[in-house]
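Written out below as structure tokens is the structure these notes cover.
In this view, the complex is presented without one of its protein chains, the others remaining in place.
Here is chain A:
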Amino acid sequence: MSKVGAVLGILNDNFEKRKTVFSVPEKSLVSWAKDLNIKKGTETIIYTGHMYQLMPITKSATNLYENLEESTLMKLAPVGRIVNKFIDLSSMSKFAAKPDKSEEERSNRCLQNIYKLLKYAGVEAGYLYEDELYVGTLLYDNGIDEPLINQAKILNKILKENNVKNIITVDPHTTHMLRKVYKKILPEFDYEVKNYIEVLYEKKIKPQNKLDMIVAIHDSCVLARYEEVIEEPRALLKNAGINYVEPELSRKLTHCCGGPIESLFPKKAKEIASKRANDLLTCSNVVTTMCPICLLNLKESTPLKDSFLDLSEILAKAYL
């Protein structure tokens, strides 16, 4: 079995057995919502897809894997798949390379910002808490479709039980999966799905503070090319007085952050991220991303980590 087969096999086995690709305790997945008194379910919900919450563990697992990638230990990857059927290896990697507490807090803060921004825009969104499911982007992108059909059916049932009609997503990948892919693999999966950036733009929210700053925009491939959400984040930034600048490759020609291959080829992913980060940093020393995967990959590829901010972090400063 090849290295690719072994790694994908572990992710797939986790998904089939544990409904997710990396194991993160349920408590960590929902802790961002702890003090916000969000209703369970309701017609309109915020859907995190676990993406922000997965980033701290992804970072530690990727760092670990990057060191192993070309070592002889990788020959043991097929054995790892067999072991993983009985012992959850992704939860073991948490101990081998512990997720950074500050990364966990930052992910939670981003989600809280998004929820508060929606509330400020007049949107009362509920949340599914522990019933929310990871949507399987990592598997789908790698051509593993079959287990997703079952996941789509389970999620559809949960949404129906909670009388959900509108879903507000927080990251581009979950937006695409729920808006296009799930609808394709399960025709009855019929909900209005919008990314939070689209919702804030439609609601024409007014800033509380005008920010005098120059921000370089990094468009997400999925948001800009797959979902054609391009003008909305720009309008929100401009409305808050922010002078945004763009690298040569932006909008529909945005350059990928390298993130989609971080699980299989972390070194190559980092090379791509580093090139993109340099391009962005030549435009401004503050860069905004709109996807947790882009944020993680770009900031981890450069010593200037503090230059990278999630869009929700900037919008919170301007609008809340």
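Just so it is clear, contacts are C-beta pairs under 8 Å (C-beta built on N, C-alpha and C of every residue); 3 or more make two chains touch, one makes a residue touch a chain; residues count from 1.
Keep in mind that, in the parts below, contacts and distances are computed from a predicted model.
The subunit not displayed here is recorded in UniProt as "CoB/CoM heterodisulfide reductase, subunit C", chosen from "CoB/CoM heterodisulfide reductase, subunit C", "Hydrogenase expression/formation protein HypE", "Ferrous iron transport protein B" or "Phosphatidate cytidylyltransferase". Per the touch definition above, the residue from A:Ile230, A:Leu249, A:Leu304 or A:Leu320 contacting the chain not shown is A:Leu249. Only one residue in the set A:Gly49, A:Gly258 or A:Pro292 touches the chain that does not appear here, and it is A:Gly258. From the options A:Arg18, A:Lys183 or A:Arg225, the residue with contact to the unseen chain in the full assembly is A:Arg225. Hidden from this view is one chain, which touches chain A at 1-2, 4-5, 8-9, 12, 140-145, 221, 225-226, 249, 252-253, 255-256, 258, 260-261, 264-265, 268, 272, 275-276.
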